[in-house]
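Worksheet: the structure to be examined is printed underneath.
Only one protein chain is missing from this complex, and each of the others stays in its spot.
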Amino acid sequence: MKNTFGESVAVTLFGESHGNAIGAILDGMAPGIKVDEAFIAKQMGLRRSVSSLSTARKEADEVQILSGVKDGVTTGTPIALMIKNGDTHSKDYENIRTVARPGHADYTAYCKYHGFSDTRGGGHFSGRITAGLVAAGAIAIAALSELGIRIGTHISKCAGISDRGFEHYNDDIAALGDMDFAVLDTEKSEQMKAEIAKAKAEGDSVGGVLETAVIGLPAGVGEPWFDTLESVLAHGIFAIPAVKGLEFGGGFSLCDMRGSQANDPFVCDGDTVKTATNNNGGILGGISSGMPILFRTAIKPTASIYQSQNTVDFVKKENTELLIHGRHDPAIVHRARVVVDSVTALILCDMLALRFGTDFLKNGGRA
Amino acid sequence: MKNTFGESVAVTLFGESHGNAIGAILDGMAPGIKVDEAFIAKQMGLRRSVSSLSTARKEADEVQILSGVKDGVTTGTPIALMIKNGDTHSKDYENIRTVARPGHADYTAYCKYHGFSDTRGGGHFSGRITAGLVAAGAIAIAALSELGIRIGTHISKCAGISDRGFEHYNDDIAALGDMDFAVLDTEKSEQMKAEIAKAKAEGDSVGGVLETAVIGLPAGVGEPWFDTLESVLAHGIFAIPAVKGLEFGGGFSLCDMRGSQANDPFVCDGDTVKTATNNNGGILGGISSGMPILFRTAIKPTASIYQSQNTVDFVKKENTELLIHGRHDPAIVHRARVVVDSVTALILCDMLALRFGTDFLKNGGRA
Amino acid sequence: MKNTFGESVAVTLFGESHGNAIGAILDGMAPGIKVDEAFIAKQMGLRRSVSSLSTARKEADEVQILSGVKDGVTTGTPIALMIKNGDTHSKDYENIRTVARPGHADYTAYCKYHGFSDTRGGGHFSGRITAGLVAAGAIAIAALSELGIRIGTHISKCAGISDRGFEHYNDDIAALGDMDFAVLDTEKSEQMKAEIAKAKAEGDSVGGVLETAVIGLPAGVGEPWFDTLESVLAHGIFAIPAVKGLEFGGGFSLCDMRGSQANDPFVCDGDTVKTATNNNGGILGGISSGMPILFRTAIKPTASIYQSQNTVDFVKKENTELLIHGRHDPAIVHRARVVVDSVTALILCDMLALRFGTDFLKNGGRA
Partner (left out) sequence: MKNTFGESVAVTLFGESHGNAIGAILDGMAPGIKVDEAFIAKQMGLRRSVSSLSTARKEADEVQILSGVKDGVTTGTPIALMIKNGDTHSKDYENIRTVARPGHADYTAYCKYHGFSDTRGGGHFSGRITAGLVAAGAIAIAALSELGIRIGTHISKCAGISDRGFEHYNDDIAALGDMDFAVLDTEKSEQMKAEIAKAKAEGDSVGGVLETAVIGLPAGVGEPWFDTLESVLAHGIFAIPAVKGLEFGGGFSLCDMRGSQANDPFVCDGDTVKTATNNNGGILGGISSGMPILFRTAIKPTASIYQSQNTVDFVKKENTELLIHGRHDPAIVHRARVVVDSVTALILCDMLALRFGTDFLKNGGRA
């Protein structure tokens, strides 16, 4: 289905980095949900993250709502979100049409689109396309929040520096809300930023790991086959550019445990069934257990670096070297976190609507 | 879509561990593909892995082809594959209806199915259901092989012991073919088995990491959004029971690299475009590059252990203890590898058919 | 998606007329729905319609439930339904491999499957494949009936003889239930049968029109784009072999009306909104209005006739004549009605589950 994702609540993306406009169609959201344009703008700002760390490209990224919202609430019909492209320096990219930037999709795009795709700034492969996801995700995040379902992502690791994990979910998620560099231990934040600055000074880039928690999701959401909660989240998360790994709960570390350590013992907390540990990341048999959903996403270092690299001209079939001009971002992990939140929210809206019906997001099952 | 996965080539699963039969419908395979029942049986054997390491359950696992194959070749219409259940000791499981086995889906199944699902042996959540995937996957693996696309998976890590990585893809994949405990370095194989035996003796279990390589896949397969090759593979792989992590190429280790290290430099090998390293696992921008597809799958330790565990009766909402009787498997990682191969093959068949048309699998694009 | 239809409640078909078995996987039905095997058998009987009018093929058509039902109720996981093929006289069909039977799919199947498809008895194109739909549909019909949603189809027209239309929906639908030749005006029934017998005597066949009513469907089901209730029903109904037309409410006759005649005036019946007429067949803007859903399905005359026909050998590219041996059915319209009911029920289950959640079919929205 390519650029459309979701079944009951679905998002469709369009646009190229240096085209006229980018955006998203968000379809299937329940009617009657409040849409707060200031919150959308805030989320867009977190993605843009205009700061000393990031790309010099300065887009207003103003989201125009073309349809689906009336008097500040959703109508139930498709919500078209458009962001005009403004500050495009296309000439920066002119020399890369047939010379592949290492780590980028130039060559694979050529294999698929036979040279017709818009290569300026990465075209439809650009991280800029995630702006549409963030705009749509902001509406999904707000809708979930009304139902008590909250999502938080922090930079678990960047350039070798590790943040602490989630401790008090409510407080931690609340604290992350507005941070443009989302780290739970503020001391680690400064260390990470110093490493990013150092990489930037050396014309290089760094990657990182994002950790996401979702609280308030009811038990019983997901399928044993094939739409396990892990499967659908993974489908969406791996579509985010630069994502190269994903693990739920204990993830890869479970492989070094015994079953007696990895199994999460169940305990009753009054009438609520919980587990004493959460190695399964809130998902058992593909279905939510009511415990916090926990996953970690690996983001590779930004592919664009300011160093000469060995590569090829894939039309001439010749080896060559390339120094990429234009704007560079020494790290995107801090910008990616709001994209991960957005994709997560969109997927959860879809799975809740599939499970409990299309009106659920409005009123949590109440008539 | 629940129990159906794929768009052009799709598989539908059915069955419960202790029901009448389990199986799969494989739809959309090109007509004219040879179906070798002996190869299907061999693959089924790798999954069953009847050995000292594994579950005592002994199923013949004979695959009956009910439709879609005539005179030993595919007809192009749905291939129904049925495996009758025989050796079921349902009484072993009778006492776990409302007492959740830690690490299993009993409680989440209850939240979703309100107590109506078949809980005997895990029911539809059982690893046994993967037998249908393996039967269907055997047909897909053979079809891909005719096109020069080959898949191999080895136990990269088990119980703390690591295997070497892929070195010579062709030879390594060929060597893995028939192994019932697929390890590239045979010395490590013995060490792993010893650890598994030790865990078994202690009534415990171990997990592991599987590493998969695909060679021969043409460049240009996959989508930038949302059906990236990583996304679709992840969707399928995470649907396999006990999978808790997945990484492509360098995966999580990329997070500790600089861009200058992580980027794979392109090089021309005659007229073929390659990369000097393969940190991106053969996928750039969600699309295959022609390099080997590489990914690693984390398998958690078998949830069923022969130890008393703390848990709850989720109907009575009471804490209790549980000692699971019945058959136990101290490790499933060696059995899971053929499931990973099968899911990978089914997904690649689907993506190739979507990209190049429904006849491609038969004749690789030749009329 | 080929042989799978539906999103939340989906059915997958498999099998060939003269293969080992045919059947269906019904996925997504809510847990806890009673499954009455006697009712399934009754519906199978209506489809088979062993009588003087119909094909000589006598299949027991015993439906084996392989999974998804336990202790007589649905588990919520896929319901695999298998019907073994018994009475197959393959030699009857041997000479038609490359000579196209007029009105049949032999030639188009060849264009699609390149000669590999099973051509015996029509293979996967055979009307016999609808047996799987009827088995799955029986479960859907029973589930809807528990919610007060009832479906009835009668032979509106056959061989030039017209039945009366629906007058008292409840009574008419109830009366149709067990009829193996479903006509509301019994006098017309005899006339139709006489015409069918006459066609049979002349080695010929007849077609007909089926009219279907659904009562009890809540208002608000369906989408404005693209999954209008008409669209999804049409998708399913046109998949039934021999269907060549479909109209809702006034259908084609609306084209001769003025808007002032065609518009259905709304009226309040207490607190219930109704329409005085039902020219829109219970659907406005693609969404159910609460009025009875009404549609008419055109069934072409059975393609197999006992007369020599002009045709071609599509491999030799030669004109030739063909006299089809084997069993012939002078009419299928009376057998098709239970197929139409079944497809309608499966689609409504899907649309209700999408609209109101996956538990709705069990308890109509009650917790």
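A few comments on the model shown:
Note that the chains are named A, B and C in the order they appear, and that numbering of residues resets to 1 at the start of each chain.
Here is the rule we use: a residue touches a chain if its C-beta (ideal position, glycine included) is under 8 Å from a C-beta of that chain, and two chains touch if they have at least 3 such contacts.
This one's a predicted model, so the numbers in the text were calculated from it and none came from an experiment.
Of C:A234, C:V338 or C:A353, it is C:A234 that touches the chain left out of the display. The residue touching the chain not shown here, chosen from C:E146, C:D171 or C:E318, is C:E318.
Contact residues of chain A toward the unshown chain are 1-4, 7-8, 10, 12-16, 19-23, 25, 27-28, 31-32, 64-68, 70, 73-80, 82, 112-118, 123-124, 359, 362. Residues of chain B in touch with the missing chain: 7-8, 77, 224, 354-360. Of the residues in chain C, those that touch the hidden partner chain are 1-5, 7, 13, 100, 102-105, 107-109, 111-112, 124-125, 129, 157-158, 160, 199, 204-209, 218-228, 230-232, 234-239, 241, 243-252, 254-268, 270-271, 273, 275-276, 279-281, 283-290, 298-305, 307, 309-312, 314, 317-319.
Everything that follows uses one rule, which is that only the chains that are shown with their structure count from here on.
On a Cα centroid basis, the chain most remote from chain B in this structure is C.
Remark: chain A and chain B have CA centroids separated by 27 Å (rounded to whole angstrom). With centres set at the average Cα position, the gap from chain A to chain C is 45 Å. For chain A, residues touching at least two other chains, in rising order: 7, 224.
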